[in-house]
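Some chains omitted; the rest stay in position.
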Amino acid sequence: MDKNRLEAFSDGVMAIIITIMVLEFKVPHDTSWESLWNLWPVFLSYALSFVFVGLYWSSHHHLFHMAERVNNRILWSNMLGLFFLSFTPFATAWMGENTFNSQTVTLYAVILSLCVVSYLLLVHQLRALHGYDSKFSKTFKGYTKIFITISLNSLAALIAFFGYPRIAFILLILTSLAWFIPNHRYENHITDED
Amino acid sequence: MDKNRLEAFSDGVMAIIITIMVLEFKVPHDTSWESLWNLWPVFLSYALSFVFVGLYWSSHHHLFHMAERVNNRILWSNMLGLFFLSFTPFATAWMGENTFNSQTVTLYAVILSLCVVSYLLLVHQLRALHGYDSKFSKTFKGYTKIFITISLNSLAALIAFFGYPRIAFILLILTSLAWFIPNHRYENHITDED
Amino acid sequence: MDKNRLEAFSDGVMAIIITIMVLEFKVPHDTSWESLWNLWPVFLSYALSFVFVGLYWSSHHHLFHMAERVNNRILWSNMLGLFFLSFTPFATAWMGENTFNSQTVTLYAVILSLCVVSYLLLVHQLRALHGYDSKFSKTFKGYTKIFITISLNSLAALIAFFGYPRIAFILLILTSLAWFIPNHRYENHITDED
(Lines give C-alpha, C1' and ligand atoms only; values in the text may rest on other atoms or scores of the structure.)
Protein backbone atom coordinates (compact mmCIF):
# COMPACT_ATOMS: atom_id res chain seq x y z
CA MET A 1 0.00 0.00 0.00
CA ASP A 2 1.16 3.43 -0.96
CA LYS A 3 1.80 5.98 1.78
CA ASN A 4 1.80 8.90 -0.69
CA ARG A 5 -1.85 8.68 -1.51
CA LEU A 6 -2.73 8.35 2.18
CA GLU A 7 -0.80 11.56 2.80
CA ALA A 8 -2.45 13.29 -0.18
CA PHE A 9 -5.95 12.34 0.96
CA SER A 10 -5.21 13.39 4.56
CA ASP A 11 -3.73 16.68 3.34
CA GLY A 12 -6.88 17.32 1.35
CA VAL A 13 -9.18 16.61 4.29
CA MET A 14 -7.09 18.68 6.72
CA ALA A 15 -6.82 21.58 4.24
CA ILE A 16 -10.61 21.60 3.89
CA ILE A 17 -11.23 21.35 7.64
CA ILE A 18 -8.87 24.23 8.39
CA THR A 19 -10.49 26.37 5.68
CA ILE A 20 -14.22 25.69 6.13
CA MET A 21 -13.97 26.79 9.75
CA VAL A 22 -13.69 30.33 8.42
CA LEU A 23 -17.16 29.95 6.87
CA GLU A 24 -18.46 30.16 10.45
CA PHE A 25 -17.50 33.82 10.45
CA LYS A 26 -20.91 35.09 9.49
CA VAL A 27 -20.68 38.50 7.85
CA PRO A 28 -22.14 41.04 10.37
CA HIS A 29 -25.47 42.60 9.46
CA ASP A 30 -24.17 46.15 9.69
CA THR A 31 -20.83 47.81 8.99
CA SER A 32 -19.99 49.23 12.42
CA TRP A 33 -16.65 48.53 14.07
CA GLU A 34 -18.65 47.39 17.07
CA SER A 35 -20.31 44.51 15.25
CA LEU A 36 -16.90 43.46 13.93
CA TRP A 37 -15.45 43.65 17.44
CA ASN A 38 -18.31 41.48 18.74
CA LEU A 39 -16.89 38.63 16.68
CA TRP A 40 -13.90 38.31 19.05
CA PRO A 41 -15.02 34.98 20.58
CA VAL A 42 -15.51 33.56 17.07
CA PHE A 43 -12.08 34.88 16.09
CA LEU A 44 -10.37 33.47 19.18
CA SER A 45 -12.02 30.06 18.75
CA TYR A 46 -11.03 30.00 15.10
CA ALA A 47 -7.44 31.01 15.87
CA LEU A 48 -6.99 28.19 18.39
CA SER A 49 -8.59 25.63 16.06
CA PHE A 50 -6.40 26.82 13.19
CA VAL A 51 -3.29 26.30 15.34
CA PHE A 52 -4.57 22.93 16.55
CA VAL A 53 -5.29 21.60 13.04
CA GLY A 54 -1.97 23.09 11.89
CA LEU A 55 -0.17 21.19 14.67
CA TYR A 56 -2.04 18.02 13.81
CA TRP A 57 -1.05 18.38 10.15
CA SER A 58 2.54 19.18 11.06
CA SER A 59 2.84 16.14 13.39
CA HIS A 60 1.15 13.95 10.78
CA HIS A 61 3.63 15.20 8.21
CA HIS A 62 6.62 14.35 10.45
CA LEU A 63 5.18 10.95 11.30
CA PHE A 64 4.60 9.83 7.72
CA HIS A 65 7.89 11.34 6.59
CA MET A 66 9.58 8.75 8.82
CA ALA A 67 7.15 5.93 8.03
CA GLU A 68 8.27 3.52 5.37
CA ARG A 69 5.03 1.68 4.76
CA VAL A 70 1.39 1.57 5.78
CA ASN A 71 -1.31 -1.09 6.12
CA ASN A 72 -5.08 -1.22 6.49
CA ARG A 73 -5.03 -0.68 10.25
CA ILE A 74 -2.98 2.48 9.80
CA LEU A 75 -5.32 3.64 7.03
CA TRP A 76 -8.31 3.30 9.38
CA SER A 77 -6.55 4.76 12.43
CA ASN A 78 -5.84 7.71 10.18
CA MET A 79 -9.51 7.84 9.08
CA LEU A 80 -10.58 7.85 12.74
CA GLY A 81 -8.31 10.82 13.37
CA LEU A 82 -9.78 12.67 10.38
CA PHE A 83 -13.28 11.78 11.62
CA PHE A 84 -12.72 13.43 15.01
CA LEU A 85 -10.86 16.32 13.39
CA SER A 86 -13.85 16.92 11.14
CA PHE A 87 -15.87 17.91 14.23
CA THR A 88 -13.59 20.82 15.10
CA PRO A 89 -15.45 23.27 12.77
CA PHE A 90 -18.75 22.36 14.48
CA ALA A 91 -17.33 22.55 18.01
CA THR A 92 -15.46 25.77 17.19
CA ALA A 93 -18.61 27.42 15.86
CA TRP A 94 -20.76 26.33 18.81
CA MET A 95 -18.14 27.64 21.24
CA GLY A 96 -17.50 30.89 19.35
CA GLU A 97 -21.15 31.78 18.88
CA ASN A 98 -21.85 31.22 22.57
CA THR A 99 -18.82 33.08 23.92
CA PHE A 100 -17.11 30.17 25.69
CA ASN A 101 -20.19 28.87 27.48
CA SER A 102 -19.53 25.89 29.77
CA GLN A 103 -21.15 23.14 27.66
CA THR A 104 -19.56 24.34 24.41
CA VAL A 105 -16.01 24.47 25.81
CA THR A 106 -16.52 21.00 27.32
CA LEU A 107 -17.46 19.58 23.92
CA TYR A 108 -14.58 21.42 22.25
CA ALA A 109 -12.05 20.02 24.76
CA VAL A 110 -13.51 16.51 24.35
CA ILE A 111 -13.16 16.73 20.54
CA LEU A 112 -9.53 17.88 20.82
CA SER A 113 -8.82 15.05 23.27
CA LEU A 114 -10.34 12.47 20.91
CA CYS A 115 -8.22 13.80 18.04
CA VAL A 116 -5.06 13.33 20.09
CA VAL A 117 -6.15 9.87 21.30
CA SER A 118 -6.64 8.75 17.71
CA TYR A 119 -3.25 10.24 16.85
CA LEU A 120 -1.76 8.09 19.62
CA LEU A 121 -3.47 5.07 18.09
CA LEU A 122 -1.99 5.96 14.71
CA VAL A 123 1.51 6.19 16.18
CA HIS A 124 0.99 2.88 17.93
CA GLN A 125 -0.10 1.14 14.71
CA LEU A 126 2.88 2.58 12.83
CA ARG A 127 5.26 1.32 15.52
CA ALA A 128 3.64 -2.12 15.48
CA LEU A 129 4.05 -2.35 11.70
CA HIS A 130 7.64 -1.13 11.60
CA GLY A 131 8.67 -3.25 14.62
CA TYR A 132 9.43 -1.90 18.08
CA ASP A 133 13.16 -1.77 17.50
CA SER A 134 12.98 -0.34 13.99
CA LYS A 135 14.53 3.01 13.16
CA PHE A 136 11.00 4.44 13.10
CA SER A 137 10.20 3.31 16.64
CA LYS A 138 13.55 4.33 18.07
CA THR A 139 13.35 7.80 16.61
CA PHE A 140 9.83 8.37 17.78
CA LYS A 141 10.08 9.67 21.33
CA GLY A 142 6.91 11.72 21.36
CA TYR A 143 4.74 9.55 23.62
CA THR A 144 5.24 11.70 26.73
CA LYS A 145 4.13 14.79 24.84
CA ILE A 146 1.05 12.98 23.53
CA PHE A 147 0.08 11.61 26.98
CA ILE A 148 0.48 15.02 28.62
CA THR A 149 -1.64 16.62 25.88
CA ILE A 150 -4.43 14.07 26.29
CA SER A 151 -4.37 14.55 30.08
CA LEU A 152 -4.44 18.34 29.91
CA ASN A 153 -7.15 18.42 27.25
CA SER A 154 -9.29 16.03 29.30
CA LEU A 155 -8.63 18.14 32.38
CA ALA A 156 -9.80 21.21 30.41
CA ALA A 157 -13.01 19.33 29.54
CA LEU A 158 -13.61 18.67 33.25
CA ILE A 159 -12.82 22.25 34.26
CA ALA A 160 -15.24 23.55 31.61
CA PHE A 161 -17.89 21.04 32.63
CA PHE A 162 -17.72 22.14 36.28
CA GLY A 163 -18.26 25.76 35.37
CA TYR A 164 -14.91 27.39 34.59
CA PRO A 165 -14.92 27.35 30.78
CA ARG A 166 -12.60 30.34 30.33
CA ILE A 167 -9.91 28.78 32.50
CA ALA A 168 -10.37 25.61 30.46
CA PHE A 169 -9.96 27.52 27.21
CA ILE A 170 -6.73 29.13 28.46
CA LEU A 171 -5.46 25.68 29.43
CA LEU A 172 -6.21 24.46 25.88
CA ILE A 173 -4.25 27.39 24.45
CA LEU A 174 -1.26 26.65 26.70
CA THR A 175 -1.33 22.95 25.83
CA SER A 176 -1.24 23.81 22.13
CA LEU A 177 1.56 26.33 22.56
CA ALA A 178 3.63 23.67 24.37
CA TRP A 179 3.85 21.79 21.06
CA PHE A 180 5.94 24.63 19.66
CA ILE A 181 8.74 23.85 22.11
CA PRO A 182 11.14 22.02 19.84
CA ASN A 183 11.35 18.29 20.28
CA HIS A 184 15.11 17.95 20.04
CA ARG A 185 15.24 14.27 19.34
CA TYR A 186 12.98 14.81 16.39
CA GLU A 187 15.06 17.62 14.98
CA ASN A 188 18.25 15.60 15.47
CA HIS A 189 16.79 12.73 13.55
CA ILE A 190 15.84 14.96 10.65
CA THR A 191 19.26 16.58 10.59
CA ASP A 192 20.98 13.17 10.61
CA GLU A 193 18.86 11.85 7.83
CA ASP A 194 19.23 14.78 5.45
CA MET B 1 -3.08 9.00 -20.12
CA ASP B 2 -1.73 9.51 -16.66
CA LYS B 3 -3.29 7.60 -13.77
CA ASN B 4 -1.68 9.87 -11.16
CA ARG B 5 -3.72 12.92 -12.04
CA LEU B 6 -6.89 10.83 -12.11
CA GLU B 7 -6.07 9.66 -8.59
CA ALA B 8 -5.26 13.21 -7.46
CA PHE B 9 -8.52 14.63 -8.81
CA SER B 10 -10.54 11.76 -7.29
CA ASP B 11 -8.75 12.21 -3.96
CA GLY B 12 -9.64 15.89 -4.03
CA VAL B 13 -13.31 15.24 -4.77
CA MET B 14 -13.60 12.47 -2.16
CA ALA B 15 -11.78 14.58 0.47
CA ILE B 16 -14.25 17.42 -0.14
CA ILE B 17 -17.31 15.15 -0.09
CA ILE B 18 -16.26 13.54 3.19
CA THR B 19 -15.61 16.95 4.75
CA ILE B 20 -18.56 19.04 3.54
CA MET B 21 -20.96 16.52 5.03
CA VAL B 22 -19.98 17.92 8.41
CA LEU B 23 -21.36 21.31 7.32
CA GLU B 24 -24.79 19.71 7.70
CA PHE B 25 -24.25 19.72 11.45
CA LYS B 26 -26.08 22.96 12.05
CA VAL B 27 -24.91 24.57 15.27
CA PRO B 28 -27.82 24.25 17.80
CA HIS B 29 -29.64 27.45 18.69
CA ASP B 30 -29.01 27.07 22.40
CA THR B 31 -26.21 25.59 24.49
CA SER B 32 -28.07 22.87 26.38
CA TRP B 33 -26.80 19.29 26.40
CA GLU B 34 -30.27 18.31 25.26
CA SER B 35 -30.08 20.22 21.98
CA LEU B 36 -26.69 18.62 21.35
CA TRP B 37 -28.10 15.19 22.15
CA ASN B 38 -30.96 15.81 19.69
CA LEU B 39 -28.39 15.77 16.89
CA TRP B 40 -27.88 12.00 17.32
CA PRO B 41 -29.61 11.06 14.04
CA VAL B 42 -27.46 13.62 12.18
CA PHE B 43 -24.39 12.22 13.91
CA LEU B 44 -25.26 8.60 13.12
CA SER B 45 -26.00 9.40 9.47
CA TYR B 46 -22.74 11.30 9.19
CA ALA B 47 -20.75 8.49 10.83
CA LEU B 48 -22.07 5.88 8.37
CA SER B 49 -21.49 8.16 5.38
CA PHE B 50 -17.96 8.91 6.58
CA VAL B 51 -17.22 5.18 6.80
CA PHE B 52 -18.84 4.57 3.41
CA VAL B 53 -16.85 7.31 1.62
CA GLY B 54 -13.74 6.13 3.47
CA LEU B 55 -14.31 2.59 2.20
CA TYR B 56 -14.92 3.89 -1.31
CA TRP B 57 -11.68 5.87 -1.17
CA SER B 58 -9.77 2.92 0.26
CA SER B 59 -11.05 0.53 -2.43
CA HIS B 60 -10.36 3.11 -5.14
CA HIS B 61 -6.84 3.48 -3.78
CA HIS B 62 -6.23 -0.30 -3.90
CA LEU B 63 -7.72 -0.54 -7.38
CA PHE B 64 -5.58 2.18 -8.94
CA HIS B 65 -2.52 1.02 -7.06
CA MET B 66 -2.74 -2.20 -9.11
CA ALA B 67 -3.80 -0.50 -12.34
CA GLU B 68 -1.05 0.18 -14.84
CA ARG B 69 -2.88 2.48 -17.20
CA VAL B 70 -6.19 4.24 -17.76
CA ASN B 71 -8.25 5.35 -20.76
CA ASN B 72 -11.19 7.63 -21.44
CA ARG B 73 -13.80 5.04 -20.49
CA ILE B 74 -12.16 4.54 -17.14
CA LEU B 75 -11.95 8.30 -16.65
CA TRP B 76 -15.69 8.62 -17.20
CA SER B 77 -16.64 5.52 -15.17
CA ASN B 78 -14.69 7.16 -12.39
CA MET B 79 -16.54 10.46 -12.97
CA LEU B 80 -19.85 8.60 -12.74
CA GLY B 81 -18.80 7.16 -9.40
CA LEU B 82 -17.84 10.61 -8.11
CA PHE B 83 -21.17 11.96 -9.41
CA PHE B 84 -23.20 9.48 -7.36
CA LEU B 85 -20.86 9.87 -4.40
CA SER B 86 -21.45 13.64 -4.51
CA PHE B 87 -25.09 13.01 -3.53
CA THR B 88 -24.18 11.37 -0.22
CA PRO B 89 -23.99 14.73 1.65
CA PHE B 90 -27.50 15.60 0.43
CA ALA B 91 -28.97 12.17 1.19
CA THR B 92 -27.18 12.07 4.56
CA ALA B 93 -28.57 15.45 5.55
CA TRP B 94 -32.12 14.63 4.46
CA MET B 95 -32.01 11.37 6.41
CA GLY B 96 -30.36 12.86 9.50
CA GLU B 97 -32.68 15.85 9.75
CA ASN B 98 -35.73 13.60 9.47
CA THR B 99 -34.58 10.92 11.92
CA PHE B 100 -34.50 7.98 9.51
CA ASN B 101 -37.89 8.58 7.92
CA SER B 102 -38.88 5.94 5.33
CA GLN B 103 -38.45 8.04 2.15
CA THR B 104 -35.12 9.48 3.24
CA VAL B 105 -33.54 6.09 4.08
CA THR B 106 -34.82 4.74 0.74
CA LEU B 107 -33.07 7.53 -1.15
CA TYR B 108 -29.92 7.08 0.93
CA ALA B 109 -29.80 3.32 0.21
CA VAL B 110 -30.40 3.97 -3.51
CA ILE B 111 -27.52 6.47 -3.64
CA LEU B 112 -25.16 4.00 -1.89
CA SER B 113 -26.24 1.26 -4.32
CA LEU B 114 -25.59 3.49 -7.34
CA CYS B 115 -22.12 4.33 -5.99
CA VAL B 116 -21.26 0.64 -5.74
CA VAL B 117 -22.75 -0.11 -9.21
CA SER B 118 -20.55 2.58 -10.74
CA TYR B 119 -17.59 1.14 -8.85
CA LEU B 120 -18.37 -2.24 -10.44
CA LEU B 121 -18.40 -0.55 -13.83
CA LEU B 122 -15.01 1.01 -13.06
CA VAL B 123 -13.54 -2.38 -12.13
CA HIS B 124 -15.01 -3.87 -15.29
CA GLN B 125 -13.46 -1.16 -17.51
CA LEU B 126 -10.09 -1.60 -15.82
CA ARG B 127 -10.20 -5.37 -16.40
CA ALA B 128 -11.19 -4.86 -20.04
CA LEU B 129 -8.26 -2.50 -20.59
CA HIS B 130 -5.66 -4.65 -18.83
CA GLY B 131 -6.95 -7.89 -20.42
CA TYR B 132 -8.87 -10.61 -18.64
CA ASP B 133 -5.80 -12.70 -17.99
CA SER B 134 -3.53 -9.82 -16.97
CA LYS B 135 -1.98 -9.68 -13.54
CA PHE B 136 -4.52 -6.97 -12.67
CA SER B 137 -7.52 -9.15 -13.55
CA LYS B 138 -6.15 -12.24 -11.89
CA THR B 139 -5.42 -10.45 -8.65
CA PHE B 140 -8.77 -8.76 -8.53
CA LYS B 141 -11.15 -11.22 -6.88
CA GLY B 142 -13.50 -8.70 -5.34
CA TYR B 143 -16.56 -9.23 -7.58
CA THR B 144 -18.48 -11.37 -5.07
CA LYS B 145 -18.06 -8.72 -2.40
CA ILE B 146 -19.29 -6.02 -4.78
CA PHE B 147 -22.32 -8.05 -5.93
CA ILE B 148 -23.33 -8.85 -2.35
CA THR B 149 -23.00 -5.18 -1.38
CA ILE B 150 -25.18 -4.04 -4.30
CA SER B 151 -27.80 -6.68 -3.41
CA LEU B 152 -27.89 -5.82 0.28
CA ASN B 153 -27.97 -2.06 -0.32
CA SER B 154 -30.84 -2.50 -2.81
CA LEU B 155 -32.60 -4.74 -0.31
CA ALA B 156 -32.18 -2.00 2.31
CA ALA B 157 -33.80 0.46 -0.13
CA LEU B 158 -36.80 -1.86 -0.49
CA ILE B 159 -37.08 -2.47 3.27
CA ALA B 160 -37.01 1.28 3.89
CA PHE B 161 -39.52 1.92 1.11
CA PHE B 162 -41.98 -0.57 2.59
CA GLY B 163 -41.88 1.09 5.97
CA TYR B 164 -39.01 -0.34 8.01
CA PRO B 165 -36.35 2.35 7.59
CA ARG B 166 -34.49 1.63 10.84
CA ILE B 167 -34.02 -2.03 9.96
CA ALA B 168 -32.81 -0.85 6.54
CA PHE B 169 -30.32 1.52 8.15
CA ILE B 170 -28.95 -1.26 10.38
CA LEU B 171 -28.56 -3.43 7.28
CA LEU B 172 -26.58 -0.63 5.60
CA ILE B 173 -24.30 -0.44 8.66
CA LEU B 174 -23.70 -4.21 8.62
CA THR B 175 -22.98 -4.19 4.88
CA SER B 176 -20.38 -1.49 5.35
CA LEU B 177 -18.80 -3.26 8.31
CA ALA B 178 -18.44 -6.42 6.18
CA TRP B 179 -15.91 -4.57 4.03
CA PHE B 180 -13.54 -4.49 7.00
CA ILE B 181 -13.21 -8.27 6.87
CA PRO B 182 -9.82 -8.61 5.20
CA ASN B 183 -9.84 -9.77 1.60
CA HIS B 184 -6.94 -12.21 1.83
CA ARG B 185 -6.19 -12.45 -1.84
CA TYR B 186 -5.82 -8.71 -1.96
CA GLU B 187 -3.46 -8.61 0.98
CA ASN B 188 -1.38 -11.44 -0.47
CA HIS B 189 -0.96 -9.58 -3.70
CA ILE B 190 0.27 -6.50 -1.92
CA THR B 191 2.69 -8.49 0.18
CA ASP B 192 4.07 -10.23 -2.91
CA GLU B 193 4.54 -7.02 -4.77
CA ASP B 194 6.33 -5.14 -2.02
CA MET C 1 8.42 26.93 -13.83
CA ASP C 2 6.95 23.67 -12.77
CA LYS C 3 3.89 22.35 -14.57
CA ASN C 4 3.11 19.82 -11.82
CA ARG C 5 2.15 22.38 -9.24
CA LEU C 6 0.01 24.24 -11.79
CA GLU C 7 -1.82 20.97 -12.45
CA ALA C 8 -2.16 20.24 -8.72
CA PHE C 9 -3.61 23.70 -7.97
CA SER C 10 -6.00 23.49 -10.94
CA ASP C 11 -7.07 19.98 -9.88
CA GLY C 12 -7.79 21.31 -6.40
CA VAL C 13 -9.88 24.23 -7.68
CA MET C 14 -11.79 22.07 -10.19
CA ALA C 15 -12.42 19.36 -7.57
CA ILE C 16 -13.87 21.99 -5.22
CA ILE C 17 -16.00 23.64 -7.93
CA ILE C 18 -17.48 20.31 -9.01
CA THR C 19 -18.24 19.39 -5.40
CA ILE C 20 -19.58 22.63 -3.92
CA MET C 21 -22.25 22.74 -6.63
CA VAL C 22 -23.96 19.94 -4.74
CA LEU C 23 -24.32 22.26 -1.73
CA GLU C 24 -26.96 24.06 -3.80
CA PHE C 25 -29.21 21.03 -3.32
CA LYS C 26 -31.06 22.44 -0.37
CA VAL C 27 -32.54 19.65 1.74
CA PRO C 28 -36.38 19.78 1.22
CA HIS C 29 -38.45 20.97 4.17
CA ASP C 30 -40.57 17.85 4.26
CA THR C 31 -39.96 14.19 3.47
CA SER C 32 -42.50 13.61 0.69
CA TRP C 33 -41.46 12.10 -2.64
CA GLU C 34 -43.10 15.10 -4.26
CA SER C 35 -40.74 17.63 -2.67
CA LEU C 36 -37.83 15.46 -3.79
CA TRP C 37 -39.25 15.27 -7.31
CA ASN C 38 -39.59 19.06 -7.38
CA LEU C 39 -35.81 19.26 -7.30
CA TRP C 40 -35.58 17.95 -10.89
CA PRO C 41 -34.49 21.29 -12.40
CA VAL C 42 -31.77 21.59 -9.75
CA PHE C 43 -30.72 18.02 -10.47
CA LEU C 44 -30.64 18.50 -14.25
CA SER C 45 -28.66 21.75 -13.95
CA TYR C 46 -26.20 20.07 -11.60
CA ALA C 47 -25.81 17.04 -13.88
CA LEU C 48 -24.94 19.19 -16.91
CA SER C 49 -22.52 21.33 -14.89
CA PHE C 50 -20.88 18.21 -13.47
CA VAL C 51 -20.34 16.88 -17.00
CA PHE C 52 -19.11 20.27 -18.20
CA VAL C 53 -16.56 20.67 -15.38
CA GLY C 54 -15.58 17.02 -15.88
CA LEU C 55 -14.96 17.67 -19.58
CA TYR C 56 -12.99 20.81 -18.75
CA TRP C 57 -10.85 18.85 -16.29
CA SER C 58 -10.36 15.99 -18.74
CA SER C 59 -9.32 18.34 -21.57
CA HIS C 60 -7.04 20.25 -19.20
CA HIS C 61 -5.48 16.95 -18.16
CA HIS C 62 -4.81 15.94 -21.79
CA LEU C 63 -3.43 19.38 -22.63
CA PHE C 64 -0.93 19.52 -19.77
CA HIS C 65 -0.01 15.88 -20.25
CA MET C 66 1.39 16.90 -23.66
CA ALA C 67 2.83 20.22 -22.48
CA GLU C 68 6.50 20.22 -21.64
CA ARG C 69 6.76 23.55 -19.91
CA VAL C 70 4.73 26.54 -18.75
CA ASN C 71 5.32 30.27 -18.29
CA ASN C 72 3.60 33.18 -16.56
CA ARG C 73 1.18 33.83 -19.42
CA ILE C 74 0.03 30.22 -19.32
CA LEU C 75 -0.32 30.42 -15.53
CA TRP C 76 -2.63 33.43 -15.85
CA SER C 77 -4.59 32.08 -18.83
CA ASN C 78 -5.20 29.08 -16.63
CA MET C 79 -6.26 31.34 -13.73
CA LEU C 80 -8.71 33.12 -16.05
CA GLY C 81 -10.24 29.77 -16.97
CA LEU C 82 -10.57 28.84 -13.29
CA PHE C 83 -12.10 32.27 -12.61
CA PHE C 84 -14.90 31.76 -15.15
CA LEU C 85 -15.31 28.14 -14.10
CA SER C 86 -15.80 29.31 -10.50
CA PHE C 87 -19.05 30.98 -11.60
CA THR C 88 -20.66 27.73 -12.71
CA PRO C 89 -21.96 26.88 -9.19
CA PHE C 90 -23.65 30.31 -9.01
CA ALA C 91 -25.09 30.14 -12.53
CA THR C 92 -26.16 26.52 -12.02
CA ALA C 93 -27.98 27.38 -8.79
CA TRP C 94 -29.72 30.44 -10.27
CA MET C 95 -30.88 28.37 -13.26
CA GLY C 96 -31.92 25.35 -11.22
CA GLU C 97 -33.87 27.29 -8.61
CA ASN C 98 -35.76 29.18 -11.32
CA THR C 99 -36.55 26.16 -13.53
CA PHE C 100 -34.68 27.26 -16.66
CA ASN C 101 -36.03 30.80 -16.75
CA SER C 102 -34.83 32.84 -19.76
CA GLN C 103 -32.38 35.17 -17.97
CA THR C 104 -30.81 32.39 -15.93
CA VAL C 105 -30.14 30.11 -18.92
CA THR C 106 -28.67 33.09 -20.80
CA LEU C 107 -26.20 33.74 -17.97
CA TYR C 108 -25.39 30.04 -17.72
CA ALA C 109 -24.66 29.79 -21.46
CA VAL C 110 -22.52 32.94 -21.31
CA ILE C 111 -20.47 31.51 -18.42
CA LEU C 112 -19.90 28.23 -20.28
CA SER C 113 -18.86 30.18 -23.40
CA LEU C 114 -16.38 32.27 -21.42
CA CYS C 115 -14.88 29.10 -19.91
CA VAL C 116 -14.30 27.68 -23.39
CA VAL C 117 -12.92 31.00 -24.71
CA SER C 118 -10.38 31.07 -21.90
CA TYR C 119 -9.53 27.44 -22.65
CA LEU C 120 -8.85 28.48 -26.25
CA LEU C 121 -6.55 31.22 -24.95
CA LEU C 122 -4.74 28.65 -22.81
CA VAL C 123 -4.20 26.36 -25.82
CA HIS C 124 -2.98 29.33 -27.84
CA GLN C 125 -0.44 30.32 -25.17
CA LEU C 126 0.80 26.76 -24.89
CA ARG C 127 1.28 26.55 -28.67
CA ALA C 128 3.10 29.90 -28.71
CA LEU C 129 5.48 28.72 -25.99
CA HIS C 130 6.20 25.32 -27.52
CA GLY C 131 6.52 26.76 -31.07
CA TYR C 132 4.02 26.31 -33.86
CA ASP C 133 5.83 23.37 -35.37
CA SER C 134 6.62 21.64 -32.09
CA LYS C 135 5.34 18.16 -31.37
CA PHE C 136 2.80 19.77 -29.00
CA SER C 137 1.36 22.05 -31.69
CA LYS C 138 1.29 19.37 -34.36
CA THR C 139 -0.52 16.93 -32.16
CA PHE C 140 -3.09 19.42 -31.00
CA LYS C 141 -5.83 19.43 -33.63
CA GLY C 142 -8.67 20.40 -31.35
CA TYR C 143 -9.28 23.97 -32.55
CA THR C 144 -12.31 23.10 -34.70
CA LYS C 145 -13.99 21.41 -31.74
CA ILE C 146 -13.30 24.43 -29.53
CA PHE C 147 -14.58 26.95 -32.10
CA ILE C 148 -17.77 24.95 -32.70
CA THR C 149 -18.35 24.72 -28.93
CA ILE C 150 -17.92 28.46 -28.44
CA SER C 151 -20.30 29.17 -31.36
CA LEU C 152 -22.98 26.76 -30.15
CA ASN C 153 -22.76 27.94 -26.52
CA SER C 154 -23.07 31.56 -27.66
CA LEU C 155 -25.98 30.59 -29.88
CA ALA C 156 -27.61 28.96 -26.84
CA ALA C 157 -27.16 32.23 -24.93
CA LEU C 158 -28.97 34.10 -27.73
CA ILE C 159 -31.76 31.53 -27.97
CA ALA C 160 -32.30 31.73 -24.21
CA PHE C 161 -32.18 35.52 -24.25
CA PHE C 162 -34.88 35.71 -26.94
CA GLY C 163 -37.24 33.56 -24.95
CA TYR C 164 -36.57 29.87 -25.70
CA PRO C 165 -34.47 28.85 -22.67
CA ARG C 166 -35.38 25.15 -22.75
CA ILE C 167 -34.28 24.80 -26.38
CA ALA C 168 -31.08 26.60 -25.37
CA PHE C 169 -30.52 24.19 -22.48
CA ILE C 170 -30.97 21.17 -24.78
CA LEU C 171 -28.45 22.71 -27.18
CA LEU C 172 -25.98 23.05 -24.30
CA ILE C 173 -26.49 19.37 -23.43
CA LEU C 174 -25.89 18.31 -27.03
CA THR C 175 -22.76 20.47 -27.31
CA SER C 176 -21.34 18.84 -24.19
CA LEU C 177 -22.19 15.34 -25.38
CA ALA C 178 -20.36 16.02 -28.66
CA TRP C 179 -17.11 16.16 -26.68
CA PHE C 180 -17.49 12.45 -25.94
CA ILE C 181 -17.04 11.61 -29.62
CA PRO C 182 -13.45 10.43 -29.62
CA ASN C 183 -10.91 12.80 -31.11
CA HIS C 184 -8.91 10.25 -33.08
CA ARG C 185 -5.81 12.31 -33.60
CA TYR C 186 -5.60 12.79 -29.87
CA GLU C 187 -5.98 9.10 -29.14
CA ASN C 188 -3.38 8.24 -31.80
CA HIS C 189 -0.91 10.58 -30.20
CA ILE C 190 -1.40 8.99 -26.83
CA THR C 191 -1.05 5.51 -28.25
CA ASP C 192 2.16 6.47 -30.09
CA GLU C 193 3.66 8.00 -27.05
CA ASP C 194 2.95 5.14 -24.65
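The first chain written gets the first letter, and so on, giving A, B and C; residue counts start at 1 in each chain.
Here is the rule we use: a contact is a pair of C-beta atoms (placed from the backbone, for glycine too) under 8 Å apart; a residue touches a chain by one contact, two chains touch by 3 or more.
Computed from a prediction, not measured in an experiment: that's the story for all the values here.
Undergrad: Looking at 3 placed copies, how big is the full complex in copies?
TA: So the full homo-oligomer, as given in this file, consists of 4 copies.
The rule is short, and it goes like this: only the chains that are shown with their structure count from here on.
Undergrad: Is the contact between chain A and chain B built from the same residue numbers on each copy (over half shared) or from different ones (under half shared)?
TA: different
Undergrad: Centre of all protein Cα atoms: which chain's centre is nearest to it?
TA: Measuring from the global C-alpha mean, the nearest chain centre belongs to B.
Undergrad: Go ahead and note the Å separation of the Cα centroids belonging to chain A and chain B.
TA: 27
Undergrad: Distance from the CA centroid of chain A to that of chain C, rounded to the nearest Å?
TA: Averaging C-alpha atoms per chain gives centres 37 Å apart.
Undergrad: Check each residue of chain C and list the ones that touch at least two other chains.
TA: Where chain C is concerned, no single residue meets two or more other chains.
Undergrad: Would you tell me which residues of chain C are touching chain B in their complex?
TA: Checking each residue of chain C against chain B gives 7-8, 11-12, 14-16, 18-20, 22-23, 25, 27-28, 31-33, 36, 47, 50, 54, 57-58, 61-62, 65, 180, 182, 187, 190, 194.
Undergrad: Going by the contact rule set out above, which residues of chain A touch chain B in the complex?
TA: 1-2, 5-6, 8-9, 12-13, 15-17, 20, 23-24, 69, 72, 75-76, 79, 82-83, 86-87, 89-90, 93-94, 97-98, 101-104, 107
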